[in-house]
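Before any comments, here is the structure.
One protein chain is absent from this view; the other protein chains keep their places.
Note that the chains take the letters A and B in the order they are written out, and that residue 1 is the start of every chain.
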Amino acid sequence: MSGIQSGAPDRAEPLLFELGSPGRSGIDLPAPSGCATRLGSAERSTGIGLPDLDEATVVRHYTRLSRLNHGIDTAFYPLGSCTMKHNPRLHEKLARLPGFADVHPLQPASTVQGALTVIDELARWLRILTGLPAVAMWPAAGAHGELCGLMAIRAAHEAKGEARHRILVPDSAHGTNPATAAFCGFEVEKVQEGADGRVDTASLEAALGPDVAAIMLTNPNTCGVFESDIQAMAEATHAAGAYFYCDGANFNALVGKVRPGDLGVDAMHINLHKTFSTPHGGGGPGAGPTVLSAALAPFAPLPWVLHEDDGQLRLLEQATGPAGASFGRLRAFHGQMGTFVRALAYCLSYGREGIRQVAEDAVLNANYLRSALANTLSPAYPGPCMHECLFDDSFLDGTGVSTLDFAKALIEQGFHPPTVYFPLVVSGALLVEPTETESRTTLDSFIEAARDLVARAHGSEADGFANAPGNAPRRRADETRAARSPVLRWKPSAAEHR
Amino acid sequence: MRWLPNTDADRRAMLDRIGVPAINDLFSDVPSEVLDPVLDLPPAASEIEIGRVFEELSGRNRAAGDGPFFLGAGAYRHYIPASVDALIQRGEFLTSYTPYQPEISQGTLQTLFEFQTQVALLTGCEVANASMYDGSTACVEATLMAARVTRRNRIAVADGLHPHWHETLTTYFHFAGLELVQLSGAEPGQWLPASPDALPDDCAAVLVQYPDVFGAVGDLRPWAEAAHAAGALLIVAVPETVALGALRSPGEDGADIVVAEGQSLGVGLAFGGPYVGLFATRDKYVRNMPGRLAGETVDTEGERSFVLTLAAREQHIRRGRATSNICTNSGLCALAFSVHLALLGETGLARLARLNHEAAVRTAERIEAVKGVSVANETFFNEFVVALDRPAEDVAAAMQRERGVLAGVPASRLYPGRDDLANHLLIAATELTTDDDIERLGAAFEETLR
Partner (left out) sequence: MPNLRYTKDHEWVSVDGDLATVGITEYAQDQLGDIVFVELPEVGRTVAAGEEVAVVESVKAASEVYAPVAGQVAETNPVLGDAPETVNADATGDGWFLRIRMADPGEFDQLLDEAAYAALTGEA
């Protein structure tokens, strides 16, 4: 094995498979007794090919790798629609209490009353904050919550003997919306946005009809604006016999301020890793509890948490009794307990006033950035915005600098770039979401950096953008090569050739 | 206020800069009658108070480590080395997101590439993705992928699939328009017949759980042959990843897709989630795979770099035609899995698997001696099923109440209404099971079944 863990920090680190040496061990296990096995013909007779490593090498490996990452903990991370807010460490500590971390999902109910109470109490918060009467706690992530909501909608139509096939989705929607609708057996039909970044009510109404099962809207939408006609759209939807699914990815703009139930929403997933600050963890795990209106509540997935007469909680795991109309199970066991503990702790820390302040500060911070950069970048739509602000690339016209180049130059300034090229409805989109946990000081430093870069793009230094970032752990990667001849794992032979 | 750095003075100055008098002027698009509702919620609590609340809630649960513990059935209690948690709590891993910007995400991307390699090796497959939500949803995705690859709509499921996984399939199939065909077969504790039933026509896949829900293990090869002869794929679902340290590799024995619950390594019980789903398959199906993939390439200076790749399969590009709607995976759990497996290595995993098996063998031997208990398995890894002389639910409840022993999962919890399984109890042991635990289990059976 040729790997060496040295050289410049924050640069290359060998693969685990290049660091091993047979016989080393990073773990201390007792010696087996060597008794006769009862594995029968299934007993393994060949090796697996994993490297043997000592603990210090493993710790150093991951520590060195971690230093190649940008996180909220290292600097500003205004990745639009992803809500990269501070993750409190208190919640990490609480989730690791043995009564949550070391409890089996199939223990008898009498031994898990505390865990069931966490689920029940978080469910209560989510119902009150959304103004909807039921919540399915089990979806593992936002997209899973979308699926939960659309399954409930289809089950509700089926219960009425209706086979509706179409779902209306605007172009500005997250890609998960059409993917979920298709996954759930629906046909997806696009509806148009108006010039103000909002769904055009007239075109929505024109598209509604007896074959439409639901509309899927995001509110605030991915252009960062509130759908001001949302109540009229909900009414038209209901009048056509369809349901209103709201993508709750941006609920952090409204939490404590507006209840989606008051807007006519029938179903909405809540990304606990966004609004309720559970860690994003490099891409999960998330959690996507899905609130449901009275019309959809009977179809909620299994299990159901029931209150017994003696005050105990229990899980109803079959589609019987009150859950007789449930559409069934969405996954094994019951939800993301570790995420629930963190989210409930977040709620309790803020309380009813604080949680409203969360939404207000998120919106304030986004509008502050928007105002300060309105003459520097090019806002896609008139203000005010909600928790994030969308810019198009017209501010780069004539510079030869693209949105991607601009994003890479922001990396050189120490910032994570905003979401780029999404939503698809404006040219070269830059979607900036500061979140409420950033101070005015941080926002000012970002504003200053953005202004400097724009000045450079219009000055004599525009050429430099194509090579940015120059000071990050890596330069730009050859993504074409990665996709044309995919190398998706290490192989021993490849290492020998290297 | 906690975690809100701006002061009232900051807010005032910011509103002035924006040019509006009050915060609600920024919410002017919201219909005023729905703005600022009264919420029946408590006021803020301090960190000390919150600590107390959760200590009390945690204390109302019987932690697995509080006494003898023999529950499995799809979630297993294993020792997690201290360095796993220390490493996954590094902020650069914990507080980053999907690595959209490779220049500043090599930590996450390389760990995913290593995870993919570990999963491929462990399952005996050529390629693996960067994780799914959990084993049960990975299993659903495998069946949907098989349907895409074969352009067929029927999935044949062998006996012994975990009922929660089975119910999850049933839910999805209803909406996705797939048909589940149940193959008849095995008695609880017995591995599948060596010659499978005739497979239904036009079958996209045959799905076999390994070890099965009652812990039995056996030969996958006849099932691979039968599936392939019918033009179907073989999907193998592994509920306990540690078993792969002792069992023949499903990929090498002919599985076309292997899915697994990865909770056993690094993740912990956590009352059922978050967990991590493993998904592996053959190279030729890679563009039909769901989920994120990290791939190797070079940067403009020629340095080895990793990127998310083959994204054209995914929802953010393919939208309604994506291979799956999955977006977020289970990144941090995948990292915990990967760190734990790195610490174990080839030698450590083999030893860990062996210790699990031996603990289960010792447990089986101890309780086989108890009158009224009969072990149904000929073969098993770290879990087996026993038939008792009376309803297992009552026995398990009494053992827990009177002796503090969590003896296992009554089959009636997973198969309510199945009278033939009312007396069956699933019992799992791991490297954390001590000889004292086993003796207390045996003694508790003796007392309770007297």
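Basically, a residue touches a chain if its C-beta (ideal position, glycine included) is under 8 Å from a C-beta of that chain, and two chains touch if they have at least 3 such contacts.
These figures come from a predicted structure and were not determined experimentally.
Summary of contacts with the chain left out: across B:Ala311, B:Leu432 or B:Leu449, the touching residue is B:Ala311. Touching the missing chain, out of B:Arg52, B:Arg321 or B:Arg418, is residue B:Arg321. The missing chain, though absent from the display, is touched by one residue of B:Arg287, B:Lys371 or B:Arg418; that residue is B:Arg287.
Taking the complete complex into account, residues 287, 311-313, 317-318, 321 of subunit B touch the chain not shown.
Although one chain is hidden here, its contacts on subunit A can still be listed: residues 421, 479-480, 483-484.
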